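In this view, the complex is presented without one of its protein chains, the others remaining in place.
Going in written order, the chains are labelled A, B, C, D and E, and every chain counts its residues from 1.
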Amino acid sequence: METSTIVFSMSVLVVLLGLVGSDPDPLQDYCVADTKKGTRENFYNGVPCINPQNVDISHFATSTLSKAGKIGIVFGFNVTLTSIFNLPGMNTQGLTMARIDIGPNSLVSPHSHPRASEVAILLKGSLLVGFINTSNHLFTQKLRPGDSFVFPKGMIHFLYNTDSKVQALALSGLSSQNPGVQMASPAAFATGPTLPDEISKKLFQINDQDVTRIRTSLGG
Amino acid sequence: METSTIVFSMSVLVVLLGLVGSDPDPLQDYCVADTKKGTRENFYNGVPCINPQNVDISHFATSTLSKAGKIGIVFGFNVTLTSIFNLPGMNTQGLTMARIDIGPNSLVSPHSHPRASEVAILLKGSLLVGFINTSNHLFTQKLRPGDSFVFPKGMIHFLYNTDSKVQALALSGLSSQNPGVQMASPAAFATGPTLPDEISKKLFQINDQDVTRIRTSLGG
Amino acid sequence: METSTIVFSMSVLVVLLGLVGSDPDPLQDYCVADTKKGTRENFYNGVPCINPQNVDISHFATSTLSKAGKIGIVFGFNVTLTSIFNLPGMNTQGLTMARIDIGPNSLVSPHSHPRASEVAILLKGSLLVGFINTSNHLFTQKLRPGDSFVFPKGMIHFLYNTDSKVQALALSGLSSQNPGVQMASPAAFATGPTLPDEISKKLFQINDQDVTRIRTSLGG
Amino acid sequence: METSTIVFSMSVLVVLLGLVGSDPDPLQDYCVADTKKGTRENFYNGVPCINPQNVDISHFATSTLSKAGKIGIVFGFNVTLTSIFNLPGMNTQGLTMARIDIGPNSLVSPHSHPRASEVAILLKGSLLVGFINTSNHLFTQKLRPGDSFVFPKGMIHFLYNTDSKVQALALSGLSSQNPGVQMASPAAFATGPTLPDEISKKLFQINDQDVTRIRTSLGG
Amino acid sequence: METSTIVFSMSVLVVLLGLVGSDPDPLQDYCVADTKKGTRENFYNGVPCINPQNVDISHFATSTLSKAGKIGIVFGFNVTLTSIFNLPGMNTQGLTMARIDIGPNSLVSPHSHPRASEVAILLKGSLLVGFINTSNHLFTQKLRPGDSFVFPKGMIHFLYNTDSKVQALALSGLSSQNPGVQMASPAAFATGPTLPDEISKKLFQINDQDVTRIRTSLGG
Partner (left out) sequence: METSTIVFSMSVLVVLLGLVGSDPDPLQDYCVADTKKGTRENFYNGVPCINPQNVDISHFATSTLSKAGKIGIVFGFNVTLTSIFNLPGMNTQGLTMARIDIGPNSLVSPHSHPRASEVAILLKGSLLVGFINTSNHLFTQKLRPGDSFVFPKGMIHFLYNTDSKVQALALSGLSSQNPGVQMASPAAFATGPTLPDEISKKLFQINDQDVTRIRTSLGG
């Protein structure tokens, strides 16, 4: 099932990031991430630094965002992020950059970043973007190339490519080195283990068959 | 429709709180909220204080949590919070206390607090509580009176009264004077205006009829 | 001497907490405390996490607050706190919950929490509570069951059970995972080593005999 | 009664500071305090700035610390602080400087700063300084001119001039623009209104006559 | 003199930003900047919000970055930033996005951002970028389209278009809504009023004629 594969690949990314993020003020010029120590041997609220004497230029540069990641068949999008793994000099700098490639008529599904606000700039194609505030008010906007849009911190938001032929490309800045992603649909129907049926049914006022059907289609 | 009424009453609360919250360190002994200035005339990232010469003991005490709020028929729960409106001395103190009354077999539906972690203590009845991390792993636990449970900051979580006869009562501490609430089901199906159909369908891989049916039952 | 025993038991608690507290924002979903590494082998401004792959539901739940601790004979109260030792999932979540049991006519003696504000809810009995601001103004209030009261961050405060027969029970939320406690009377008369006599005498404008007498009664 | 006069003069200072302090990061080059708006007309968790076009060099310089304040007869010390009133350019800069003049055999009585750590440098004379941690351990040290000493954030501390002839002079840096002062003896015996007798007696295990006598000598 | 014009236009931008920036955590869903109140009438360490009832979608979207600004003749670059003026929904979100257009063989002169780290992505052309740490170690890197580079918070850095024909285009994310810019050459030679000659001469160990010549060429 393609959907779950995609969700899973996003989840893997998040798992890895989830273990290591850190957003204090930088407390020295830089603290280049020691990803081996901080994510495989010892674990902190953040990651330790390598010996400053071993810092070199390669820690501050990356080509990670130069190419689109593979776009999935079902959801049809890919998000590529800078992280302490591909750009270790970002550690303690409080920022992530992302490139978002979205296939025709495809959706970056509603999700929130518990630790970051986001500003997206559309470079190619056309997007319908939006977010939902805590009073359930929906704000939506059509973007053309060059347009920027703010997703306030923690708010559920989405990006939808309304064009049926052209793939869209956006770049985002996020205000944390580890924004985190909580996607609404897998959180409701594709957790491991699955939510108790009673809760899924009450959540959307649906019946057993609905729950089973949605879980299956979302790979849960 | 009872459901939407309940959701609405929760939303109203959130709207009001949403305008005024503030979680910096207290920068003087206290900054008793001037709710008139800070929520009706001028608006800040936080609320201003009343003249310190007018502060009196009433600003630091409240009976708000002494009684359960009215429990709705459909969702069957009520959350009562301290806030700068009923306890203005809380302004800048970085805390909210909540009492949660949950009817038999009723659910405090999956939601997240964008600005707070939460610890709940069950005082009466029995609850199944849980949260979902950003890797879609579900953690659940049965609570008995006296048990406490942590909902980490920003994570989607729920409380379900598994008893068919006894109403449950819990008290929570939250790490912000304005935690905010983003509930999964109204965010997906009961926003104003409604999400474009294409997005709702893709979100849960459902069809037009599903979308219409769920929206109706959720009062969207 | 009972007094010093009680003070000591409170001190022990504080010592242990004192070594490990940490109140940054959570920088990943959770950072379950590795209390062995962070409090016995290595020491940080905060505590490290266990390997996220070893996190399980037991780290987020506790029955610590379900029973009253033993109430001392002289001061006649007991404070039981959640901490990274009994609820390791609280690490980095910025909160502590406390249950406070106070015998008839007993006093939780004036003290301050250097790292937290506090909101107390009275569940049983009746209390006279109060705090003193930095201008030496005293705020006091009688609480009945269901009433809540704010102790602003860092201010000296107390809770006094005015009833001669009924034991009181309160629950508090505190805005730090390691609030810390500095109690006025042992800080003045029961330190180790003792304060120089000259300082104790000047502090309260008392004489040598007063100092000796108070020290003895406070177990100093 | 000289004592109360001195305590009062310190309190007045603290009251004024208490209304206006603010220690966020500076969010622009500077935010020169508008002390009229922020402390007499409107009140915030911090103080507003004057129009940046009206900023001039006088806002960044002061001669406040060039002279010792008047030393009281009973306690025999004087603390002079930079503040947003005499050095408005300090607003949002997170620092206070203090000069402390202490008469022969006089004591800067045990107190804590709820919002700041402090480092004192002795310029003239000789001092015995110390602080008490939250486990009631006392740390004391004799200082000679040129020596520096750390008072950790929020800890009760004191400075005692052990010389019977020479006045001492120290300079301190404090890590907040509004450190706040909570002095142990007036908080216990000279509040307004006074603490209930029962609480004062239980606090130090003393009797009614002791309470009356100490209150009188401390001007309570 | 073109140079000073360019420097001046950048300064104007910075002046305006300098008055209003604010980087606390967002304390409610959003705090859309009230730029009239916060930058013309009243002044704060940050800017106030408009009435939340008047918030609409236009506050979260902008086309500001869709076109290059005018490139100056002497320095030959232009930086266009999102700000609370063109994208008021960014207020309190802790981010700025910038587009940087650099003419052939032109230099974005060494400068630092006192309140932000930066990650730049090269979209077109080729750049030599670098930063200098507080030990005066220089890190430089050639970037090709798609490459990203980190400028750690507060460090002096530059971007140089090494191509003699192709204009370069980069996009940056910065970790503050008001990063601030302090450029090395005007700070040394084009301040108003000018630095005393003695200081300029000692700063670079140069003579009176050097000082005069450099000041003239930099428009000081």
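Following the convention adopted for this analysis, contacts are C-beta pairs under 8 Å (C-beta built on N, C-alpha and C of every residue); 3 or more make two chains touch, one makes a residue touch a chain.
Just so you know, these numbers come straight off a predicted model, no measurement behind them.
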Considering the complete complex, which visible chains touch the unshown chain?
A, C, D, E
Just one of D:155, D:168 or D:211 touches the chain that is missing; which is it?
D:155
If the hidden chain were put back, which residues of chain A would touch it?
22, 24-29, 31, 34, 37, 44, 46, 48-52, 91-92
For chain C, residues touching the missing partner are 15, 17-24, 42-46, 114-115, 178, 180
Touching the unshown chain, chain D contributes residues 25-26, 29-30, 56-57, 60-67, 82, 87, 89-90, 93-95, 97, 117-119, 121, 123, 131, 133-135, 139-141, 143-150, 152-155, 171, 173-175
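Here, only the chains that are shown with their structure count from here on.
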Using residue numbers, check each pair in A-B, A-C or C-D against D-E and return the one sharing over half of the contact pairs.
A-C
Taking all residue numbers at the chain A to chain E contact, is the shared part over half or under half, that is, same or different?
same
Would you kindly say which chain has the C-alpha centre located farthest from the C-alpha centre of chain E?
C
With chain centres defined as C-alpha means, what is the inter-centre distance between chain B and chain C in Å?
28
Where in chain C do residues touch at least two different other chains?
25-26, 29, 133-135, 140, 153-155
Among all the chains shown, which pairs meet the touch rule set out at the top?
A-B, A-C, A-E, B-C, B-D, B-E, C-D, D-E
